[in-house]
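What follows is an incomplete set of chains from the complex, kept in their original frame.
Should a chain be cited, it is by its letter among A, B and C, assigned in written order, with residues numbered from 1 in that chain.
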Amino acid sequence: MTKPAFLDSLDAQLDWQREFYKDLHRNPELSLEEHRTKERITAELTDLGLEPQGISDTGLVAVIENGHGPTVLARADIDALPVTEDTGLDYASEVDGVMHACGHDMHAAALLGAVRLLNENRDAWSGTYIALFQPAEENAAGAKAMIDDGLTSKIPTPDVALAQHVMPMPVGKIFTAAGPVMSAGDSVKITVFGRGAHGSMPHLSVDPVVIAASIVLRLQTIVSRETDPGEFAVVTVGASNAGSKSNIIPDRAELLLNVRTYDTAVRERVIASIERIVRGECESAGAPKEPTFEYFDQFPLTDNSEAVNDTVTEALTEFFGTETVQEATPATASEDFSELPSAFGIPYSYWFVGSFDAEKYQAAEEAGTVLTDVPANHSPFFAPELDPTLEIATKAQVIGAFAYLGG
Amino acid sequence: MTKPAFLDSLDAQLDWQREFYKDLHRNPELSLEEHRTKERITAELTDLGLEPQGISDTGLVAVIENGHGPTVLARADIDALPVTEDTGLDYASEVDGVMHACGHDMHAAALLGAVRLLNENRDAWSGTYIALFQPAEENAAGAKAMIDDGLTSKIPTPDVALAQHVMPMPVGKIFTAAGPVMSAGDSVKITVFGRGAHGSMPHLSVDPVVIAASIVLRLQTIVSRETDPGEFAVVTVGASNAGSKSNIIPDRAELLLNVRTYDTAVRERVIASIERIVRGECESAGAPKEPTFEYFDQFPLTDNSEAVNDTVTEALTEFFGTETVQEATPATASEDFSELPSAFGIPYSYWFVGSFDAEKYQAAEEAGTVLTDVPANHSPFFAPELDPTLEIATKAQVIGAFAYLGG
Amino acid sequence: MTKPAFLDSLDAQLDWQREFYKDLHRNPELSLEEHRTKERITAELTDLGLEPQGISDTGLVAVIENGHGPTVLARADIDALPVTEDTGLDYASEVDGVMHACGHDMHAAALLGAVRLLNENRDAWSGTYIALFQPAEENAAGAKAMIDDGLTSKIPTPDVALAQHVMPMPVGKIFTAAGPVMSAGDSVKITVFGRGAHGSMPHLSVDPVVIAASIVLRLQTIVSRETDPGEFAVVTVGASNAGSKSNIIPDRAELLLNVRTYDTAVRERVIASIERIVRGECESAGAPKEPTFEYFDQFPLTDNSEAVNDTVTEALTEFFGTETVQEATPATASEDFSELPSAFGIPYSYWFVGSFDAEKYQAAEEAGTVLTDVPANHSPFFAPELDPTLEIATKAQVIGAFAYLGG
């Protein structure tokens, strides 16, 4: 592989990428509602002379066909979260209760930069580059939506798929690994039923607030007692809601659970345990009605191809050095990215881009600010270092592709 | 006391009362929003030739001065609840999510009927009758609002105050008692603070969902372990809410509690225990911030005057017979009615009107409907028997007053 | 009724009673093991010239036939508890882990004193006096044992039965009431089954320690949520035991529960709820085996005859004055005394003797001792004031009987 010398020209376009990033950050849109975001990306791609193609309501793809050679699909996700930003950044969200708290704006800005570099330096590579901007990663609906809208027949079949994600890891570093790097994720909405009554007459009720509380505590035992201590499993009750008045005992409670696993057998056992515990607690309370379980946001395992990861890691290491490119430990989060290569039946690799300056947060803390450690993804304080993260992520995007297209 | 012979004429006006009741039932209004209700009552009172006087935004009073004699204040409350009606009645609520689930429409209709009967039969009594239609009983704000708006200087000072409430007790019966008949009630909004994080990274969070669950279970011990088993105390968590997404651990949880007691020392101990438990559970979890406590909807004890109760009970018993008028056991619910007589420094009595036909519910259950026993106040199924409850409540209202005004 | 003038001679025998009391206190014996106690009582009664008759292994009766008149049975219980005394008294228990922590030694000493007074003053009364010393009240086995051993055929059938109990109430007072004065009591041993494993391999276990913990918390809701707040019910988990090593997960847990109620319907509902909760929690945990329930120590309700209570209360009040004899509030504890009158089909009354000096405990606390309030029955600190409790209890015992026998 030759190094992509044209990366030297990245400096000239970084301000443009920074502005694009800040614009997305100021204007976050929830999953499947990325209309403005799609328009902005479409406009930029069109400005570059490309012909972006909408796939699904809010997703889009730009294909650069550039002679013989492999076909590489690079994917960035573009949706934001229902979080109220509390970073204090001058480009903080201007949309109430919505925030790019997972860095998808950085992914989009980096991919856009990579597209421009590759497009303006077609003589340096050959093959086909597909830039895919995917909506709705957060609820596992976006990759499916693009596939359902005919993705596999609308673009050339890639040989490999690549994606990256900013993480609360040291800024300036890139982390890669073969095998499972992101967990399988399952969400379930559980409704438990009691019997409503006046708050002063508990004996006429079956109190769903108490049932929900018991369930929450009992669910902890799935990880603490039922899972092999060396095995990975997370059961989070992200939401527990019941009632709206102090003096009315409600007739139901609703729990939203999220499960993360790295192994199919563990996943199935955890889900079975959730149902067993919920049913048992309802019986214990004498609930008048069976609980209900509605599964949603079900994410596949992200399981990097050893070959693709090796190729990408080697190229990144050659370019950035071994100080920068390090071995990733599997992340606890989940992704729907792998739905895309799965739809084509192709191998893939997915890597992490460090984007937080731990010292900054320690200094803030010493100065009396309440932050503790680096704010994780989905936190109201999530604020990746724009520089040099954007630059590194753009370069990584180019180099990963160039490992295949650079000849 | 002579019997109020004019009660024979009640039959002639009952259809009018029934229509008024159904109209209120179809058009329930939340506490402090009883504008339409106030207008309707005002219109009816004006039709009767009276000059109703608005006191506070949504309360009103009609005074019938009728010669020498005692002054009796009779009060009906008029607000509804944020409950979605599920009675299937043909006059069910037409307002989404709002329902007369506590029978205040019945109280208003009965008081209106009593006003008409007394007004049309002025020759049968002498003294002053004050019909007070009070808003916002449910949140303990209405009596206060009327007092704050100058109630005590806007109407004659009564000698006694009377009120009644429909209850899930056998229809056709009236229940009276001296001493405490309704509990003191206190509501408190508790916010506990954790640290938010991505649902897959619980180790970066302090999970407020778990804190809230522990608190809910631990609060049960205030009644089960800390209260003398012979003492009355209720601690209800009417609402427990945290989070909105399965995969985001929220940074706080909110609990709405309701406390009922019959004794000041017990009340203070229970409240102290709530705060101790909440603080202890927050410390147990390593919560990053102290919990907060905001008290609201604080209801006084309803403690019937022995003299007034005796007078009223004797009159009711003489009229209805001992089969109908029975000894009440104190109710677990609370009322802000006693704020009114307290503002005047006068004695009062408050009684219960049975309004449910248990057999009807048993039959429904045998027929496969899910109802269990009689639906209590604040239930979506709360449906007092219109007949003969309205008739009995109207008569009781008249007789209670007539015991003082009948000469 | 004439007053029993011979009570003036009580002073002369009080030292003898005190010594007897201290001797029993120093030598407590557990339920059904009261061999030494029985011997001591037998010896004293024989010294008085009576012919005590053993009934059941550790119970006994002395009958004084004294001409025509009613027959009165007076009962004292004599067993102690598995409590380690911590009173610091100079006559504290000399038996490791056993203590008269419920005052049965006082009951026996008072009854013995009454027997002597009545025996030595036969000319002052006529009829039959039966002094019954009952073993094993603490586990509800003693009255049954005496009945099973032929009590009803071995002694004359009494007209009334009387008993008394020292209580953590003000010393110098006696408390009486008609109707229910002591609750029904039920004990149950619950065994829940998990699966044992090495402590480091929780995933191979079903952890019964966690099941038991969940059950304990969930049981609180029977009183806090399922029982009418105005209704009396206690559910105590007096013992919860599982495992013996930190690193072995045991295969079962054992809970000992105690239930107190004043109403049969409540009692049955509470017991049904206990079983429902235990079964539900076992299912919730995936327990490999059904839990088991073994009921024991089942105490009847103590429900005083209105007539007997009136007679006794009148006699006590006449003698002691209204300052001393007051209305009792029902006690939360239980008794098997009523099994005895039930076996004969006769009415009975049971009263309380105050025996604690609250000021003493306050002073101790001010002085830095850890006591809080008066130590209740079954506490390691339970220490009735010997004087004047013994004197008053002896007099009460005589006066209660004299109300029937005094002519």
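Convention: a residue touches a chain if its C-beta (ideal position, glycine included) is under 8 Å from a C-beta of that chain, and two chains touch if they have at least 3 such contacts.
All values derive from a computational prediction rather than experimental measurement.
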Could you work out how many identical chains the complete complex has, if 3 are displayed? 4
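Keep in mind that, in the parts below, only the chains that are shown with their structure count from here on.
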Using just the Cα atoms, superpose subunit A onto subunit B and tell me the rotation angle to the nearest 5°. 180
Remotest chain, subunit B as reference, centres from CA atoms: A
Whole-angstrom distance, CA centroid of subunit A to CA centroid of subunit C, is 67
Taking each chain's centre as the mean of its CA atoms, subunit B sits from subunit C at a distance in Å of 44
Each of the following residues of subunit A touches two or more other chains, namely 200, 202, 207, 210, 214, 217
Would you pull the subunit B residues touching subunit A in the complex into a rising list? 81-83, 102, 138, 183, 185, 187-189, 195-202, 204, 207, 209-210, 212-217, 220, 234, 236-251, 253, 256-258, 260, 288, 296-297, 331-334, 370, 372-373, 376-380
Spell out the residues on subunit B that touch subunit C in their complex, using ranges where they run on. 217-225, 228-230, 232-235, 260, 329-330, 332
Touching residues (chain side subunit C, partner subunit A) in the complex: 200, 202-203, 205, 207, 210, 214, 217-218, 221, 224-229, 231, 273, 276-277, 279-286
